[in-house]
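Every protein chain except one is present and positioned as in the full complex.
What follows is chain A.
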Amino acid sequence: MDSAGGSEQTVTALKVVVAGAFGVGKTTFVGAASDITPLRTEEVMTAASVGVDDLSATPDKQSTTVAMDFGRLDLDPGDTEAAGALPLYLFGTPGQYRFWFMWDELCRGAVGAVVLVDTRRLVDSFPVLDYFDRTDLPVIVAVNGFDGEFPHGPEAVREALTLDAATPVVTCDARDRHSATETLAHLVGHALTVRGGATGREPQRVESYRASTAEREGVTR
């Protein structure tokens, strides 16, 4: 079939959530791994529950937009039989924690999440990790080495973030295509382990410290 009409083709889209604190390199990571120039899409939120037509009629209504940057990898798994296209979408989470409910929707059906952290500002990552603690989404923590430097080893990061033993901690360079792709492969490998069923994650962690930090930061959910 030379020029299959788009409608004939099977397309199985999957997604990975790229999360992390503001300024940690989420968009850089998405751009490095993506085959397309990262795009931005917006969701409009309004303060009242009415139909779309009513919105235009009341311009003074309070509303706000939440932006998400995303990219796409057109994966070729090298299938022996034609099994259709396999795009993998990377969604950078909206920066404002006030919009946690957007994260819920974004994470539904996801392969997992890469949580990017910056060792200079580990505390900024607490609310993000708290969020994923409450989900059953496979998560790996990727330490973004700014300027290619990793002053703290993965174990030190694991301890500082009070991560359990089952959560992988890797280092990466968010600017580098190979490194970003490798991080994604790590995540998918981890997801396979978790989804394989044998190793459910043990929720043996110290919640209190991060939770109290999150409250101090004014994060509510």
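Criterion: a contact is a pair of C-beta atoms (placed from the backbone, for glycine too) under 8 Å apart; a residue touches a chain by one contact, two chains touch by 3 or more; residues count from 1.
Note that contacts and distances are computed from a predicted model.
Participant: Name the absent chain as its UniProt record does, using one of the following: "Transcriptional regulator", "FAD-binding protein", "STAS domain-containing protein" or "ABC transporter permease".
Facilitator: Its UniProt record gives the name "FAD-binding protein".
Participant: Any idea which of A:Val117, A:Val143 or A:Ala191 touches the chain not displayed?
Facilitator: Touching the chain that is not displayed is residue A:Ala191.
Participant: In the complete assembly, which of A:Lys26, A:Arg72 or A:Arg158 touches the absent chain?
Facilitator: A:Arg72
Participant: Quickly run down the residues of chain A that touch the omitted chain.
Facilitator: Against the left-out chain, chain A lists 2-7, 9-15, 34-37, 39-52, 54-55, 62-65, 68, 70, 72-79, 83, 85-89, 91, 96, 98-99, 105-106, 108-112, 137-138, 177-178, 181-182, 184-185, 188-189, 191-192, 195-196.
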